[in-house]
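This structure is in C-alpha cells; I'll ask about it shortly.
Note that one protein chain is taken out, while the other chains of the complex remain in position.
Right after this comes chain A.
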Amino acid sequence: MAFQRDGDLNLEATELRLGPPGTTEEPEKQTHPTTTAKCNKRSLPDMNEESAGSRTNNSNVSNEKKHDRTSPPTKAQVVGWPPIRSYRKNCLQAKKMEAEAAGSGIYVKVSMDGAPYLRKIDLKVYKDYPELLKALEDMFKFKVGEYSEREGYNGSEFAPTYEDKDGDWMLVGDVPWDMFMNSCKRLRIMKGSEARGLSCAV
C-alpha cells in the first residue's frame, strides 16, 4: 500500500495536511515553498545543476510521467513554477484551508455487495487507508485481507473499490491518500468472483 513505503516521497504524499495536493509544507533544500513572497533566501546549487543539464533526460522524465498514470505525483517543486503571482497562490491556498477548516466533509456512499442498504461516511474523518478500511470492516462486518500493490487484496473474498471522477472503478489503496480523497465519488465493497477478478488484474 502506498502508505507503507518509507523514506521516500510517497510517504509525504499520503499524509493529511492542509494545502493543495502536490505541495510540501516544510521548506527543504530542493523544494521551495512559494506561498509567500519573502522566502527567497535559500541557495539553489542543486536546482542549477539539474536544470542546466541535458534536455533529453528531462524530456524522457516528462514522457514517462504521461504514460505511467498510476505512479504517484513527484514532489520536487520548482521555484517560481508555475509562474503565478504570490497573491493568487495565497488566495487559492487560503480558500482550500478555509474549506478544510470549516469542516465541510467529503461524504461518500458506501455499498457492499449483498447488503440490503447503503451507508454514508465522511472521508475527512480518516487520516489514511488503514483507518478507513478498519472503519469499513466494522461497519459491514467483514475482513478485507492483505494489500499488496501487485496482487491487490489477498486472503479475503471482499475487495474495497471506489468510483473516481472519471467514472472508473478503482481498487482502494493504489493512489496516495490525498488523491483518493479528492477523486473518490463512492465506495463499493465487491464480493466473490468480481472481487477476485479485480485483484488478479492488478
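List of remarks:
Note that a contact is a pair of C-beta atoms (placed from the backbone, for glycine too) under 8 Å apart; a residue touches a chain by one contact, two chains touch by 3 or more; residues count from 1.
Heads up, the rule we're going with is that contacts and distances are computed from a predicted model.
Taking the options "hydroxymethylglutaryl-CoA lyase", "F-box domain-containing protein", "Proteasome subunit beta" or "tRNA modification GTPase GTPBP3, mitochondrial isoform X5" in turn, only "F-box domain-containing protein" matches the UniProt protein name of the chain that is not displayed.
Of the residues in chain A, those that touch the hidden partner chain are 20-23, 32, 34, 37-45, 47-48, 51-55, 58-59, 62-63, 65-66, 73-74, 77-89, 91-92, 95, 179, 182.
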